[in-house]
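The full complex has more chains than appear here; those shown keep their coordinates.
By written order: A and B. Residues from 1 in each chain.
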Amino acid sequence: MGKIVAGIGSSHVPSIGRAYDQQKQTDPAWQPLFDGYEPVKRWLAEEVKADVVILVYNDHGTEFFLDCYPTFALGVADSYAVADEGYGKRPLPDFPGDAAFSEHLANHLVADEFDLTLCQEMALDHGFLTAMPLLWDHDETAWPVKVVPLLVNVIQHPLPTGQRCYKLGEAIRRAVEAYPEDTRVAVVGTGGLSHQLNGERFGHINEEWDKQWLQRIQDEPRELAALSHKEVMTEAGAEGGEVIMWFVMRGAMTERVEEVHRFYYAPMTTGMALLALNNSD
Amino acid sequence: MSDTQERWGIPGTYVFDLTLSRQGYAINKMCNSLKFDENREAFKADEEAYMERYGLSEEQKQAIRERDWLRLTQLGGNLFFFLKLGATLGYGLYTIGAQMRGESYEQFMSTRNVPGAT
């Protein structure tokens, strides 16, 4: 039987990827960030030992255009390419998929009335890429886990509601637990926390709100998920509205959760956060 | 000033909703095309012809001629797409952002917690 063995929330920011590729791990401006991810990387490798990662992310004008924009898109492929975002491809290996598990998810979730777009080819941009090498060791050709990319529209309103994202997470848990194989599944919700990249309010961050978020997503996720997009964006910035992707992760966890690790750092224009959760029930 | 600001009522913020997305569709389609090197070359060789080919309105063209990123946003340009235009023209994210705030790059950087983390 499939089992959800970890829930992780993580920011995705292009500058983190650049810092990683340029090996700035001990650069004073970047060391706090990389150090912040270390304990979780260790926990995942030594205790969690996931077989598959469902990573919830959004595309940033890389692979999807506005001619045809999905609300939710699920990868159902054997492998996923690293996208070129216009500055050359990052030196990361392509990702192995678990097509059989993806198909199970697709069949289950569509039967459960989630109207997914299904992708047999999908190149992954920093929305997906940022967290992966900070959470799982890789060499030049391979990753130690298989992945299932799950894209959420957080670019063009109407976005799915926070509650819809939460329900998608709940449905993912049901689907995972109905999987006949003994597969250990980690769910990673990416995005946020506060940031804004448009208008006169460019650069808006809200550290207070971010810190509350890291607690409230644990204790009262349904209340958070009931906030309107306007409420979230007013506090967390227009692009901070993408935090709804964390609800998919949180909805896939049990009612009560246990905090394994928490980290927060807001050096430039984004509240960078990491939260690792364990199921309590 | 901008309809989307009235619709959403968040100061200094242009929520990219379907209405705005439809208004800016030509901008974003053109910018999206700049992910390919040969298109970046074609744009640089003749900006006017390239903008014409994608059917931009005069207002939209003017915002691009002036590298006015705030105006471009108000006219429906989406940053994730017009960053490709920025890259083509040599404007990075923080330069664009500082301009949208009405600040110099240095002024903007001085407002950051750890300006070295770029």
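To be clear about the criterion, a residue touches a chain if its C-beta (ideal position, glycine included) is under 8 Å from a C-beta of that chain, and two chains touch if they have at least 3 such contacts.
Every value quoted in this text rests on a predicted model; they were computed, and no experiment measured them.
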item: Whole-assembly formula, with each chain kind represented once in the display; value: A x2, B x2
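We take it that only the chains that are shown with their structure count from here on.
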item: Centre-to-centre distance between chain B and chain A (centres being mean Cα positions), rounded to whole Å; value: 26
item: Residue ranges of chain A in contact with chain B within the complex; value: 15, 19, 27-30, 33, 60-62, 65-67, 84, 86-87, 155-158, 196-204, 230, 233-234, 237-238, 266-269
item: List of chain B residues in touch with chain A within their complex; value: 8-18, 21, 25, 28-29, 31-32, 34-35, 70, 73, 78-81, 83-84, 87, 93-94, 96-98, 100-102, 108, 111-118
